[in-house]
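Step one of this worksheet: look at the structure below.
Of the protein chains in this complex, all but one are displayed in their positions.
A and B are the chain letters, set down in written order, and residue numbers restart from 1 in every chain.
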Amino acid sequence: MLAEKYPEEVKKILEKYPPEQKRSAVMPLLYLAQRDGGYITKEAMKDIAAMLEIAPTEVASIIGFYTLFLDEEAGKYRMQVCTDLPCALRGADKFLEELCGNLGVKVGETTSDGLVTVEAVMCLAGCDKAPMFQMQSSEGLEYHENQTVESAMGLIEEIRRKEQFSQQG
Amino acid sequence: MTEHLLLCHRDIPNLHKLAVYQQHGGFEAFKKAVTKMQPGEVTDAVKASGLRGRGGAGFPAGVKWSFIPNNIWPHYVVANADESEPGTFKDREIMESNPFQFLEGVAIAAYAVQANVAYVYLRGEFWPVAAELDKRIEEMEKAGFLGDKLFGTDYSLRIHTHLGAGAYICGEETALLESMEGSRGQPRIRPPFPAVYGLYGKPTVVNNVETLTNLPLIIAKGAGWYKSLGTADSAGVKIFSLSGRVKKPGNYELPFGTTFRELICNCGGGIIDDRPIKAIMPAGASSAFIVADDKALDTPMDYASVRALGADLGSASVIVIDDTVSIDWVINKTLHFFKHESCGKCTPCREGCYWMLHLIERIEHGEKTKESVELLRSVAKQMQNKCLCPLGEFSTMAVTTAIERFPKDFGLED
Partner (left out) sequence: MTKQVTLTIDGQQVAVSEGTLIVNAAKQIGIDIPVFCYHPKMEPVGMCRQCLVEVGRPVVDRATGQVVMEDGKPKIQFGAKLETACTTPVSDGMVVLTASEKAKANQREILEFLLTSHPLDCPVCDKGGECPLQNLTLAHGAPASRFIYDEKQHADKRVPLGDLIWLDRERCIQCARCIRFQDEIAGESVLAFYQRGRATDIITNSEPGFDSIFSGNTTDICPVGALTTADFRFGARPWEMKAAASICSQCPVGCNVTLNTRREAKSGGKVVLKRVMPRQNEAVNEIWICDKGRFAHHFTENEHRLATPLARKDGKLALVSWDKALGLVAGKLADAKGEAVVLASGRLSNEDLFNLKQLADGLGGEALLYTQMGGGELTTAYGVPAGTNFAEMGIGTTILVVASDLYNEAPIWYLRLKQAAERGATLILANARETKLEKYSQFVVRYSYGDEAETICGLAKKAHVGEAITSAENLVVLYGSDGLGLDGSSALAAACAELVKSRAGKPNNGLIGVWPRANDQGAWELGFKPVADLKAVFQKANVVYIAGADPFGDNPELTSRIPHHASRIPQHASRSTHPAPFIIVQELFLTETAKLADVILPAQAVTEREGSFTSGERRAQRFYPAVPARGQSRADFVITAQIAAEFGLELEGRFAARVMDKMAATVKTFAGISYRELAETTEQWPIVGRGDLYYGGTTYENKQGLGVILALSPSPTGRGARGEGKPLRPDEDHWLAVPVTRLYDLGITVATSALLKARTGGAHILLHPDSAQKLGLAAGEQVELNGNRLEVRLDPTVPVMVALVPRSMGVPIAGPMVAKIKAA
């Protein structure tokens, strides 16, 4: 139950919208649920539906429309490389290919340690600093711009170290 | 006097700090509007300034505000910070580095149409940007620039951020409103326009981030001053997002009427490896192709002149293509984008984008036959003038103009 687990956040979210329009809160609540569980579970959908007095089917429909919402489990970190036209004109495709080669995965796949899913995405409004990607995780979303394969691998190493550390700790 | 009017954070360090912004005249314009001007006067000033929307369509901002009816309440202002057109990255820089000027603009627009609540709709990927904006908004509240009884008047205003979640179509204003209302971000039939039937069915002004960021300038320095910048049909300054095969891509704030050559060769430092420039897409992936000949390069970048070249300036996201790039590859990229982003509501766009992508892939994989290319062109033509919203039309612009203007790249004799 989001409202019980995150009372402050839920309250803040609902306050943004007129009380008779609380359906507007569906996207922020979905973000909250996703942050909580890594992806949006069926239970979370029902919970949000009940909170906003809409049908669970409608909640599912919204998740389905937007690419940033996940309704199934993926790698803990989703590395989303922009390969759209402006980035591609500056070598994004090659960057992604080499990165995948280094990680031993294909686009869309997750590294063998289950940590990083590598994806190709559409323009992220970072066209002048290609190659670039965003890292999505339960902590949020972070842009990494002007990347090289080395810098990207460095970041992944850092993540791996951090995860190992947190597992041990 | 700073060099920049919108990207002034490049001249003033720490402009994202409230104190710094205030030291440089921050919120004086908003205060002036609220305490010294009638809402209608603000609208009139913006009308007189000639400010046109920077989100792509170039519609005069003041005129749009004047459509807001005064017999239906409440009114809303929504800042369009969805910025998802490939090649556009100006609004992000504004919000990250010069947030208060933008928020002051939102506040001025809200006062002009007497909205007491304004929303900033950001694309979901701007999650960290939104988190920062939330802090700025809080600071404004604390400093008395947002909240009840502003500057001792009866006017009250609140601003909230709202995040999208990865859908280009939500930049289209009616889809954006649907999304804000907690639905799938699919466009509504227009008319009615948002000015009459907008957020929650109420009169709503939707303006682009950059458009709004101009407002403090207009109120502070006057409509006449603003209008004197730029050209007759395109007043003021514009941020050009330059990307592609240039040495120095980035945002460049220039007066309207600056030539393509100036932007690409001077600001952008010319083409990588000094290759010849081949084509320009002046408005991102939605753009028609401009053949980059001398005539084109010397064309001033304003709405009318670019249109005369058979393209649109749109949001001025200039993608530069050199002779190392084959145009059919570019089309493959744009169609990937549109197939991915078509919302699926209307038949021609939903089916057409899917079909076009398959055809360009076939062409890319060697089937550069006259028939395939002709079929691609005819599917694009078949979509035109039928779609529910402009996205479907956008998807065809590059296709038809590429085949027409770069036939060799498609294996066709010219």
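We adopt the following convention: contacts are C-beta pairs under 8 Å (C-beta built on N, C-alpha and C of every residue); 3 or more make two chains touch, one makes a residue touch a chain.
What you see is a predicted model, and the numbers here were worked out from it, not measured in a lab.
Touch with the chain that is not drawn comes from one residue among B:61, B:163, B:335 or B:388, which is B:388. Screening B:297, B:375 or B:412 for touch with the missing chain picks out B:375. Only one of the listed residues, B:199, B:229 or B:353, touches the absent chain: B:353. Taking the whole complex into account, subunit B touches the unshown chain at residues 167, 184, 189, 339-348, 350-355, 358, 362, 375, 382, 385-388. In the full complex, the hidden chain is touched by subunit A at residues 45, 54-61, 64-65.
Basically, only the chains that are shown with their structure count from here on.
Subunit B has its Cα centroid 25 Å from the Cα centroid of subunit A. Interface residues of subunit B, counted against subunit A in their complex, comprise 83-89, 91-92, 119, 123-128, 131, 160, 162-168, 179-186, 200, 241-245, 249-251, 285, 317, 319-321, 325, 330, 333-334, 336-337, 340-341, 343. The touching residues of subunit A, counted against subunit B in their complex, run 16-18, 21, 23-28, 30-31, 52, 54, 61-62, 65-69, 84-86, 88-90, 122-130, 134, 140-143.
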